[in-house]
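Of the protein chains in this complex, one is absent; all others appear in place.
In order of appearance the chains are A, B and C, and numbering begins at 1 in each one.
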Amino acid sequence: MKQEKPGWKNLPLGDVVQAGTAESFETGDWRSERPTWHPDRCIQCLQCWIYCPDSSIIVKDSKMTGIDYKHCKGCGICAKECPVKPEKAITMGPEGK
Amino acid sequence: MANLKELSKRQEPLTGGHRLCPGCGASIVVRQVLLASKDPVVVVSATGCLEVSTTIFPYAAWKVPFLHNAFENAAATMSGVEAYYQFLKRKGKTSQHINFVAFGGDGGTYDIGLQSLSGAMERGHDFTYVCYNNQAYMNTGIQRSSATPKGANTTTEPAGKVKQGKTMSRKDLTEIMVAHDLPYVAQATVGNWADLTRKAEKAFSIRGPKFMNVLQPCRLGWAYKPEDTAAIGRIAAETCFWPLYEVENGIYKITKPREKKPVAEFLKTQERFRHLFKPGNEKIIEDIQADVDRRWQALLAKEEMTAKAAK
Amino acid sequence: MDNTVEIRWHGRGGQGAKTAALLFGEAAMSLGKNIQAFPEYGPERMGAPVASFNRISSQPINLHCSITNPSLVVVLDPTLMGKVDVTDGIPKGGAIIVNTMMKPAEIKKQLGVAELKVFTVDASGISKETIGREIPNTPMLGALAKVSGLLDYDMMIKDMEKKLSEKFKNKPEIVKGNLEAIKRAYNEVHGE
Partner (left out) sequence: MVKVVAKTGNEAMAEAMRQINPDVVAAYPITPATEIVMIFAKYVADGLVDTEFVAVESEHSAMSACVGASAAGGRVMTGTSSQGLVYMYEILPIASSLRLPIVMCDVNRAISGPINIHCDHSDTMAAQDFGWIQMFSENSQEAYDGLIQAIRIAEDPRLRLPTMVTTDGFIISHCMDKIELLDDADVKNFIGAERKAADSLLNLDKPVTIGLIDLQDYYFEHRCQVADAMKNAKQVILEVADEFAKKFGRKYGLIDGYLLDDAEYVVVALGSTCGTAKVVVDEMRAKGVKAGLLKIRVFRPFPAEEIAAALSKAKAVAILDRSDTWSAQGGHVFTEVRSGMFDLKARPKMINYIYGLGGREINLEHLRQVFGDLQNVDKQPLVQYLGVRE
């Protein structure tokens, strides 16, 4: 559903918005490759989190708990930086299977 | 230094939902630098990839206070922000410590913003300027900047039949900043988060003007697979194409690679240097290597010299 | 317009022609006049001939054009005569005051201005004796006050004393020297 954008009378004065509004903007549809997290292999090193360009590694209480597919663009840095061997704790596969 | 578990408890500076390329190094720089701050941060950004992609009205990806003014004036704009903060502090209207951070790409820092940067640093404003340096004007389509390295293919100094990309070597802005006699100057790269956040922490612990030059692999302009951003940053350091070092009150401290790899190891990871590997261009790679070696030796000498001076 | 007096000061860059105009303007204002004081501006540096101006009136002054026909001209540096046309534009009956040891008649002859009143005073000498160095602009204020008749003498001295005392709080000898210079020039200026 398309939302009506506000006219100038209803916009706050000036070029200003509250912090973090981009959270509501979906970039997950940019993805052609999809990361999958394998909790059983994860060593909770948080390398994926610190290198994610899209703040899309969900961390709660210092623990990786999943991937934010609404925003993840599927760059694959998390999988590449994952140090777990021989099989990584995050693997990439085609999107939309 | 804070470990990742500690960092992960801090305020996330950027939300997802920004429009940077998949695998972009700029937002990695922003997150790793800002997470290093224990105190609240206030950000100013120059016009550039980072700014346009994170603040498309009405969608702001910044969870911390953020101001964009224009292309060449992030440092001057921050001067004003910081000046007002100093006013508030002096008048007893605030006692909250804030770390002020200005971000600019290499175009907005090395080229059009150099005067503004130089002025702000000389005036001694208490903020950290971070150049996310991807070595060309990526936002407008990969035009050369004075940070573009020799031999790189850009759209305004392209590799062609008689020219092989940029003919001149890059400007050494880190050393120009050192010449400003700042309390802290650092060079870092995407791909070594511990080094980068430690340097940011260090910068935040020092009052006065700080400058950080962070090499930021750009998957669009350098042309590589998006997952390689951090890895290519690491090779830049390992080849000494981009030495990791810091200068605190004039004293150099270099993070030396275990084994200095040939610069070709770095060059071959990116399309922007592909033409250099064609037969006949061997001399250019040799020149680049010689340039890297010369700068590396000079850096080592500075470390030795300033260490002596410190004693 | 009728009661507006226009004054031109001639000096060299660094000699205080601008300051003299400002001081004279301030003094006149303190005594209830409407005033303007402004220098002529250019890229000239120390030593170049310069001019500054006053308008003094009992009416509010609206005019903002330059002064081309001053009824009073003050020459701070006599060496300017012959190099700068210090008499330019002075209407008939106007007056010129020159800082010099020469007599008014000699200056009148030198300038060739029979129809003008010429006054002289040794402002340089007075300033050396009273202030201790050559700053002719201060005594020339006294000479101009006398010749122009624009300022009441006693009130002017009182006002100058007040201003100088504020400016040189810890240097009473400077205040005294300057006042003495103004008083002497007021009394020693003579003309024909």
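One rule holds in what follows: contacts are C-beta pairs under 8 Å (C-beta built on N, C-alpha and C of every residue); 3 or more make two chains touch, one makes a residue touch a chain.
The structure presented is a predicted model; accordingly, all values stated were derived computationally and were not measured.
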The omitted chain touches A, B, C
Across A:Val17, A:Cys45, A:Ile58 or A:Val84, the one contacting the chain not displayed is A:Val17
Among B:Leu7, B:Cys24 or B:Val42, which residue is in touch with the absent chain? B:Val42
In the whole complex, not just what's shown, which of B:Glu72, B:Asp111 or B:Asp126 touches the removed chain? B:Glu72
For chain C, which residues reach the chain that was dropped from this view? 1, 21-22, 25-26, 29, 34-39, 41, 43, 61-66, 68
Residues of chain A in contact with the chain not shown: 5-8, 11, 13-21
Since one chain has been left out of the picture, which residues of chain B touch it in the full complex? 40, 42, 44, 51-52, 55-58, 60, 62-70, 72-73, 75-88, 90-91, 94, 96, 98, 115-116, 118-120, 122-123
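Here is the rule we go by: only the chains that are shown with their structure count from here on.
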In whole angstrom, how far does the Cα centroid of chain A sit from the Cα centroid of chain C? 80
Cα centroid separation, chain B vs chain C, in Å, comes to 63
How about chain B: which of its residues touch chain A in the complex? 4-9, 12, 14-28, 31-32, 35, 54, 56-66, 193, 219, 225-231
Touching residues on chain A, where the partner in the complex is chain B: 15, 17-27, 30-31, 45-47, 49-56, 59, 62, 68, 70-77, 79-81, 92
